[in-house]
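Heads up, one of the protein chains got dropped from this complex, but the rest are sitting where they should.
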Amino acid sequence: MTTQRQYQRQFVRTFFTSPTAVEGEDDSAKMLRSAAKLRGMQAPDTWIPDNEDATAPSMRDEGVENIVEVVAEHGADFPGEIHPRVVWHRDSPSTRYEGFQQMLRIADPEGGAVEYIDGFVIPEVGDLDDWKKADEFLTIVETEHGLKEGSLSMSVIIESGEAELAMSDLRAEMGKPSNNLERLFLLVDGEVDYTKDMRAMTPTGELPPWPELRHNTSRGASAAGLIAVDGPYDDIRDVEGYRDRMRENRAKGMTGIWALTPGQVVEANTAPLPPESGSWNLEIDGTAVELSEEDGLQVYRGDDLSLTETSDGEYHLTVDGEAHDLDEDELREKLLDLAAYVPSMTDIVDSMAEFEAAKDAGRGAIAMTQSTTLSIDGVEVDIERDRMWDEATYQAAQTPIALFQDVYEHRPDQHEELEEMYDTDVVERAMALGD
Amino acid sequence: MTTQRQYQRQFVRTFFTSPTAVEGEDDSAKMLRSAAKLRGMQAPDTWIPDNEDATAPSMRDEGVENIVEVVAEHGADFPGEIHPRVVWHRDSPSTRYEGFQQMLRIADPEGGAVEYIDGFVIPEVGDLDDWKKADEFLTIVETEHGLKEGSLSMSVIIESGEAELAMSDLRAEMGKPSNNLERLFLLVDGEVDYTKDMRAMTPTGELPPWPELRHNTSRGASAAGLIAVDGPYDDIRDVEGYRDRMRENRAKGMTGIWALTPGQVVEANTAPLPPESGSWNLEIDGTAVELSEEDGLQVYRGDDLSLTETSDGEYHLTVDGEAHDLDEDELREKLLDLAAYVPSMTDIVDSMAEFEAAKDAGRGAIAMTQSTTLSIDGVEVDIERDRMWDEATYQAAQTPIALFQDVYEHRPDQHEELEEMYDTDVVERAMALGD
Partner (left out) sequence: MTTQRQYQRQFVRTFFTSPTAVEGEDDSAKMLRSAAKLRGMQAPDTWIPDNEDATAPSMRDEGVENIVEVVAEHGADFPGEIHPRVVWHRDSPSTRYEGFQQMLRIADPEGGAVEYIDGFVIPEVGDLDDWKKADEFLTIVETEHGLKEGSLSMSVIIESGEAELAMSDLRAEMGKPSNNLERLFLLVDGEVDYTKDMRAMTPTGELPPWPELRHNTSRGASAAGLIAVDGPYDDIRDVEGYRDRMRENRAKGMTGIWALTPGQVVEANTAPLPPESGSWNLEIDGTAVELSEEDGLQVYRGDDLSLTETSDGEYHLTVDGEAHDLDEDELREKLLDLAAYVPSMTDIVDSMAEFEAAKDAGRGAIAMTQSTTLSIDGVEVDIERDRMWDEATYQAAQTPIALFQDVYEHRPDQHEELEEMYDTDVVERAMALGD
């Protein structure tokens, strides 16, 4: 049997939480209401009315009412999926029972919200047996309310060592007739509570990077046909840091991330899409430095690389603290090693279409050429690189296109912005790939 | 059921090994005797009379006698726990039988040592079935000697791929009625033999860093309610390297480390405690550079950052090889991104107490402000940062305080040094937190 995703979205870029009831406001549902009206790039792929940590314990009863009211009113028009988070704790039966009751109330058809609710988010899960308790409650909720068994999805927050371990066994357990774990949708890291559970400490109190947790979550999602989402990035002002984190995550196969503000939603909806235009990098001292395009040249403006032409037509290049005397070919070779091209949406679509045509004509591999002229300290050097494209390259390049297709199919509210970002023509060609 | 620790100490900072019998000395128990007399910061949280690798095979019979004699004499006064290490190997039945006999002899009440012995350390374990063999021998030792079943703890050294894998299954096995694995206490990495078992090589022969092993050990400990301890740091002269390693470990949730000398014990007992005074860092090129306080200013004295004020009231900042022209607000913003504050014990206690008071008054989150004046190349810039404290921040900050409370409660011999390090007043307030 093929590992298959059981739900509509193949990718989730954004997981946006809103408090369900805020004390001291005229309208305690104010935050829910404003979130429900988000559209386009400001609207997340999954919206999480958060009746757990984001809402004060004393306000959670009111939070349930607010979710029902706001989702009943606005759910039909909301462009993303809606997944309320309820309370739960692996170590507390009373919290689990409270979470069960919250789900029962939110999913009551009388309230009119459940038809717009895609599933629930369960925090603080433990062993798989604990996940099964939540799954069983969801089955009961569905039965009591006359909903189809398995129709409500379940997403979990991984914020304990035991939950991290549980992800290894997920695939084997999901097929068993005694549970409905096929309803699983998102595996979401929760690094704040995970750090507490692991009793980790950093001098400044910032969160440890937890690369192994993120790998294991991404792998668990891959093996069970689910979607991996990273936890909150607290420093809302630090857009560059948020982008770096997302780039790191994508290299781990974790495409989604928590967003705390509509601003973060825009960033996180945009970041995994192929760039509008291509660019050249030089990798110096382990860091990729983007070159700036000026009059068709790719210009380096930094201090870590210096290049001079000597009187005898040789070149003197200093990079990573090492000096090299090179002839023209050696220089070209050396710079080619340092340079890398970041393809644009158009580049990817062109290459894939060219490869599809070659395959139809019976060829299994084609060479794609990238060339440019670098300018370093005023010295210009032409470089050119051939890259072989075979079936594997093609398949790997498909991930960003598959993501784009998934977004375009499920988020009509973003069409306008996407077509502003890319040419309409490229969008059409991207949507036609792989047919 | 809650994941609970079954033993007294919540944290173990230090795991200090001593050879049990040294050849060619008048008194072969000399090293044991001097270790048994350590007090205060020089005395470890766990002391390991090491009848395995630290003691020559021909001396191990005498080692058993020495352990019994020295622990019987000094055990009552020793301020830490005592956990002798015996021989064991997953691949050798005769070594395992020898380890069993060593435990039988050491725990014999006739010798008078067992009442001061908290448990045994089993090296070179393999699969969980191998751990169970050691557990069963401990159960027999307890029964034969009229000790309470489960009263002797068991700590293991992880020094093989199979033992690393075994840690994933620990939690599920510990509850079973056919074993007494609830006696487990420490999971200790043994990187020297692990490197051999993995057949890893480095050019200089230094140990690989094994970040994944340390993560998996820390996670295994977290999931099973145990304590994770890192292996020996061989380069005894390299105090800075030892501190770096411990800082890395704490960010993984691994609070304890092996100590080979009383000097390392002092370092490792001190390192996880909150600092006496706070300090400011600038993060440049991925490295945190501590600033020096001078006349209330935080002064940067390095080459990787340069700042000048231009004639038009703008600023020119160079950092990480990139030049920026900034106005005052942009400069402040940029430096705020680079700066981080390392809170002192007093800071942590103050913040937690303030949050506890706010919570009692019905508020779920408060803002804590940190401000200072940076001085870079003679230019002074005021920066100020608000950090939101909510329940999760509070819980995360609790780890260093919980560690301090655990130390203070179980190590009266360190009270004097702790009260010299911190003010008595702060110590009292720290002990009262969380009540």
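Per-chain numbering from 1; labels A and B assigned in written order.
Operating definition for what follows: a residue touches a chain if its C-beta (ideal position, glycine included) is under 8 Å from a C-beta of that chain, and two chains touch if they have at least 3 such contacts.
The model shown is predicted, which means the values in this text are computed figures rather than measured ones.
K.L.:
Check each of A:Ser151, A:Ser222 or A:Thr373 against the chain that is not shown and name the one that touches it.
P.N.:
A:Ser222
K.L.:
For the chain not shown, which residue from B:Ala72, B:Leu165, B:Ala402 or B:Met421 touches it across the whole complex?
P.N.:
B:Leu165
K.L.:
Which of these touches the unseen chain: B:Asp303, B:Asp329 or B:Asp360?
P.N.:
Within the whole complex, the residue contacting the unshown chain is B:Asp303.
K.L.:
If you put the missing chain back, which residues of subunit B would it touch?
P.N.:
53, 56, 58, 91, 126-127, 160-162, 164-165, 168, 192-193, 195-206, 208-209, 211-213, 237-238, 241, 302-304
K.L.:
What residues on subunit A make contact with the chain left out of this view?
P.N.:
1-3, 11, 168, 171-172, 211-212, 215-216, 218-223, 247, 250-253, 255, 272, 275, 281, 288, 321-322, 333, 337, 340-343, 362, 364, 390-393, 395-400, 402
Please note the rule applied: only the chains that are shown with their structure count from here on.
K.L.:
In whole angstrom, what separates the CA-based centres of subunit A and subunit B?
P.N.:
34
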